[in-house]
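Here is the structure we will look at, set down as structure tokens.
Of the protein chains in this complex, all but one are displayed in their positions.
Order of writing sets the chain letters: A, B and C. Residues in each chain are counted from 1.
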């Protein structure tokens, strides 16, 4: 399928992204894909407990937005947050360990797959109540504004989330106070099992509402990491410059069901197949080829990633379950859970 | 100030409203004004307890929307609901009685000024938690749609209310299900003591958001009862015809403070005076004159209303306080409050 | 008689009422075409059609408000809030609107609706999808609150809830959905406000709700078999109205009481019932009333951790034994 690039050097010469970053973005997409496919396999072996929400097919959004961030920028994710967490550099082992509810997990099993958090990587939590984190991201941005710090808070959520009250409150709040927060709607066409159009008054659940907050209407191809990256970069720049928030709708599609329990039988025939033709990893592999990257460089990335995910899996399988001491730690800041003297 | 109408008969000939209705609308505006001014006097005498939120200056909105309703149409009001309640035909005595927390009050003192309800007049409650009644109005409209009944649910709220989550959820819900509900935003420029522009991302807090729900942008002069009436009539017709909800922003102004506790010192100089020139009752009195209504007809309405409000006041002063039996009635449908056997 | 899962009992209970009364409608997120995320409402859309069984946006406030408005004006809505934890995003309706409108209007308004929700732990979903929040509702005057522990009660209490003229919060336990039980054929209609003595006994009363009922029963069997302690087990079933007669009657016979709650420790239904007993049956008590609860912590996700914090058969058994033998 991949076409030979006609004018690789000319393309590269005008490139605002550059080979190094592009290879990093490819590697990260491949890593997320491999880690999540592994997570799916581990479900089937009953080694992943609880629920889990994969981003298979949506990797370009996570990678493009993360690639444009600086260290210190903050990510606020949903239950569908593995991709965004990995994209900030959190090791696969830590994520899989949490899904497998082992002691080596990111939160040692206390949070679970829906609450991935790695403060040291700027992942300020994954939130499982729809909409809750949009106002929270505003608060982080308010702190940056107040303290004169130039980090950006980036908040990811789905199309279905645009219909809950917290979305509206957060958007207005951020706009009025011109907060350095970027709201990213991953429109994957479904709110769980229901087509988003069945429950939403406008065609573009986020973009068609931007004007209600005095914001620009932005809809982008969420399956092309480069255009995601460019859009992200522009939005962060505006935010850092004190020009306020952005709301960006990324068109994308999830290849798997909503959660592990979902066989996704509600899809119209052919829909998945059509979107798989626009698989972000496929698109990006072709892009690399267009830019003249050698096949063996690409293969090396793929192989290294596969080996890394295998190693992470083995480490998780070998890890012990969390110890019971953890139960009563960190309810309060003193480390404990005492509500009485 | 009032000019003699130049061509009264020509004006009247093309009139879609008609003298009878216009006189009714004038009478009702005068009644609301008189009743609320009386309420204010009664505060000063310490005869009105608790809080109270007057609509002085906003009468045309209440009257125009109510006048276009049929019996059976339903009103959902806020704490600032005296005007809307009276406009549906609830006797002044019942309203003042509730404000004075007497046994002759609309809810015999159990609800208070913020919760005026008269189901027999279609006033399905006044709600004191900002935004709560917008979804509730959707439910009443859902019932009409489901049962094939052609009543309309009309939901009144302020500019400040457009920034709370329930507003957003209700608008989307109503639009998606094409419910026969009409949302009326009374933009009186203030959210309590704060100018609405200080806390809202768009200039027109309701109208500039209509598109976010696929609705038409409608902003009207809320101080002209005729244009309110015409807008209401059109919106109700669409709703009854199954064409879904409307969101209407009425520009108006409250002459008094937000509530009895508020001297409204935050107004810029001259603002109140400018708006008083556009007093809805003044406008409407001139309109009557333009339509050739005789001064003595107008005076008669004013005098009858004044006498009626005086009589209502006396009746309330003479009314006893609510009896203690009421305390434990109507928590549950069996009439009582037993939570145990 | 048929064997039915608790999950299927939900659909059957709703179907029974929808078939009987055309004013009953049902809506929530993914409840119609998809049949619910817990598959507890499969088939209702097909049976009753898109006018009566509807998928909503993710708008819990709109769902609750719409249910209320519909109830006020003549329908009998059943609304689903997928996980009871999400009561927190629409709590205004639960705490301030449903339960107060009749009172504030001096009886002019009514609110006959049912909110059904998936409650409780055991699915390793973590702290925001596993809570037991019956006390969030019990504490609010004007609500009725039920929490069935078995398929038969699901149907019977669902019917009672739908036919009740007041707002009823109906807690289904997520961990019970796959559990089977015997269910009689034909219409089943139960009564709100009635507890059930599910195991008679004379040495102590154990009060439990929902998932804790089978655990209390198993503990009672163990206590009998291993320690000769004969416990009465009461399935409280309905928190409001509360069947204090059955509860106080039991204490009058056994003179000891234990509550088994899944909620975190503070201000749960156990605290309420213990306080009632301590006040009204003080002189019946031969020893302290003891609450067995989840500790006062958010719920951990990991299976081993979650299993360790909910009251277990082991913990119930040990607590009762130690307390009675001390």
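Following the convention adopted for this analysis, a residue touches a chain if its C-beta (ideal position, glycine included) is under 8 Å from a C-beta of that chain, and two chains touch if they have at least 3 such contacts.
Treat the numbers as computed from the prediction; the structure is a model and nothing was measured.
The hidden chain, counted over the whole complex, makes contact with A, B, C. Within the complete assembly, C:100 is the residue of C:76, C:100, C:173 or C:199 that touches the hidden chain.
Between the chain not shown and the residues A:28, A:129 or A:184, the one that touches is A:129. Screening C:10, C:44, C:63 or C:89 against the full complex identifies C:89 as the residue touching the chain left out. Touching the omitted chain from chain B are residues 49-51, 101-102, 105, 108-115, 127-132, 160-161, 163-166, 191-194, 198-200, 261, 266, 321-322, 324, 326-328, 331, 337, 339. Take chain A: the residues that touch the chain left off the picture are 74, 106-108, 110-112, 115, 117-120, 124-125, 127, 129, 131-144, 146-147, 153, 165-166, 169-170, 172-173, 176-177, 326, 329-335, 337-341. Seen across the whole complex, the unshown chain contacts chain C at 85, 87-89, 91-92, 94-96, 99-100, 103-104, 126-128, 135-136, 138-142, 240, 263-272, 274-275, 277-280, 282-283, 285, 287-291, 296-298, 300-301.
Simple rule for what comes next: only the chains that are shown with their structure count from here on.
Comparing mean CA positions across the assembly, the chain most remote from chain C is B. Here the CA centre of chain A is 37 Å from the CA centre of chain C. Chain B and chain C have centres, each the mean of its CA atoms, that are 41 Å apart.
Centre-to-centre separation of chain A and chain B, using mean CA positions: 47 Å. For chain B, the set of residues that touch two or more other chains comprises 165-166, 169, 172, 176.
Multi-chain contact residues of chain C (touching two or more other chains): 56-57, 59-61.
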